[in-house]
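Missing here is one protein chain; the remaining ones are kept as they sit in the complex.
Order as written gives the chain letters A and B; numbering starts at 1 within each chain.
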Amino acid sequence: MYNARPVCIGIVILVVLLTAPFWVGLFGKNYTETGVQTPTNHEACVEDADFMRAQHMRLLNEWRDQALRNENRTYVAKDGKKWEISLQNTCMKCHTSYKDFCEKCHISNSVSPYCWSCHIIPTEGK
Amino acid sequence: MLESLLVVLLIAAVAWIGSCIGLTAVFGIVLPYVAVLVFIIGLVKRMIYWAKSPVPFAIPTTGGQERSLDFIPYAKLDCPSSKFGVFVRMVLEVCCFRSLFRNTQACTFENDPVNGGARVVYYSSKWLWFFSLLFHYCFLIVFLRHFRFFMEPVPSCIGIIEAVDGVLQIGAPRFFLTGGLLLCALLFLLARRIFDQRLRYISLANDYFPLFLLIGIVLSGICLRYFDKAEIAQVKIFIMGLTHFSPVISGLDLNGMFIVHLTLVCTLLIYFPYSKLVHMPGIFFSPTRNLPTNTREVRHVNPWNPPKQFFTYPEYEDTYRDAMAAAGLPLEKQPEKKPTE
Partner (left out) sequence: MAKLPSPKDLLASRPDFPAESWLDTKPEFAPGSYCYPEKKETMELLHMPNPHDWDPSAEDWNLPDDWEKILCDAFADRLAKHRSLKLFMDICVRCGACADKCHFFLGTNDPKNMPVLRAELLRSLYRRDYTKLGKILGKKVGARGWDKNVVKELFYYAYQCTECRRCSLFCPYGIDTAEITAIVRELMHEVGLGTHWIMDPVKNCSFTGNHLGIKPHSFKEIVEMLADDCETVTGIRPKTPFNEKGHEILFITPSGDVFADPGIYTFMGYLLLFHELDLDYTLSTYASEGGNFGSFTTFNMAKKLNAKMYAEAERLGSKWILGGECGHMWRVVNQYMATYNGPSPSHMTVPKSPITGTVFKNAAATKMVHITEFTADLIRHGKLNLDPSRNDHIITTFHDSCNPARAMGLLEEPRYILKHVCNHFVEMPENTIREQTFCCGAGSGLNTEEIMELRMRSGMPRGNALRYVQQKYGVNHMACVCAIDRATLPPLANYWAPGVNVSGLHELVANALVMKGEPKRTMDLRQEDLPGVEDDAEGGEDQ
């Protein structure tokens, strides 16, 4: 092999950079479960769980628009049930803990919704 | 071209079907490990393959004035005579695509009033430079954004990248500009291959395939974020399992689109070392760019330099001695005086 020194340095740098997804994980914790605590005192959410998992951000976005821009505070779910459009009064009524619910997924996955630029983040013990 | 598209679609379809018939472990665990191994080992082998051949001659392309006389300013960036200068030239080449920035387009006008006939005009043409730069940087940012799946806790720099990327705050989840721009850049690169006659003529399946593959990756990625959503917490558990070499897949809710996305990425990794995509490490080896232009100042050594064999001066003088003597040219050895008969 010719110019072995620069080539080897180059190979090492390349391998280190390209394997970053594997070794950067070592600097922190592993992540094997979300730790989300779902409410126990209610049977169903506004929509079914699958829909809520995937689309809750969209639903909340729509709620915000309905409430603030159209002054419509009633949401009719797919099953015909009516809900009050309100983060505090509807969502947080069951999902009482910001820490144990919202934050669990959002922080780990670097999701920073702008709910809390208007709403006050609920704190425990109030 | 269509063949390449079909191959990409086929790969996607196989992944989709695989995920439906319960082969997620194959596509989600076996394939990624194989792909990463092939990618890393393939690239290292390719670089060693290049390095096994020497650089016999120093052939830098001088893109500007050489360093010669003191009163003549020299082109430090395009004709660097020092190693540091070469480093700067390479950085500009790799990070800014400086050579491509020079690009021009030659247009021939049949009846130009100045020339009184044909005239060739060279217009600056920065499209290719712009879109290839856009593609590479967007790809880099998209890659970096994915580190939120590789790290727990997610470092704040990733959050900053995401905040900037989603600065327009369109929709929820927020629209990341780089995803869209990446797609635009790829479509531009594809369009020029299809609609530019010259490009169409030189393009091979080897050119279309990576483009379609990348478009497939970007589309499936966009789809996962905005439409057929993957549940990112589950994805992160899965990915962290892979990177911690303790893969988990059963019990996780990974949708078919995610398996398609992952499989296309793995295909890219496997294809990479055996294709033109090796230009990524390759550019660092390019002898017209990575050598200083001090070729008269410092001797470059060729390891296989053959022995000198040439028509030497003694042979020359032996051949022409009499004529040279007659012409009064200085000689090493005077001609023997011929006996006069």
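One rule holds for everything that comes next: a residue touches a chain if its C-beta (ideal position, glycine included) is under 8 Å from a C-beta of that chain, and two chains touch if they have at least 3 such contacts.
Remember, predicted model here, so these are calculated numbers, not experimental data.
Q: Which of the visible chains would the unseen chain be in contact with across the whole complex?
A: B
Q: Which of these, B:T104, B:S156 or B:S246, touches the one chain of the complex that we don't see?
A: Answering carefully, the residue with contact to the hidden chain is B:T104.
Q: Which of these, B:Y33, B:Y49 or B:F143, touches the one chain of the complex that we don't see?
A: The one listed residue touching the chain not shown is B:Y49.
Q: Out of B:V120, B:L140 or B:I170, point to the residue that touches the absent chain in the complete complex.
A: B:V120
Q: Since one chain has been left out of the picture, which residues of chain B touch it in the full complex?
A: Listed in rising order, the touching residues are 3, 46, 49-75, 78-79, 81, 93, 97, 99-100, 102-106, 108, 110, 114-122, 128, 132, 192, 196-199, 201-207, 274-276, 278-279, 282-283, 285-289, 293-302, 304-306, 308-313, 316, 319-320, 323-324, 326-330.
Assume only the chains that are shown with their structure count from here on.
Q: Spell out the part of chain A that touches chain B in their complex, as residue ranges.
A: 1-4, 7, 10-11, 14-15, 18-22, 24-25, 27-34, 36, 53-55, 57-58, 60-61, 104-105, 107-114
Q: For the complex, which residues does chain B have touching chain A?
A: 36, 39-40, 43-44, 47-48, 51-55, 146-154, 158-159, 162-163, 169, 171-173, 229, 231-234, 236-237, 239-241, 243-244, 248, 281, 284, 303
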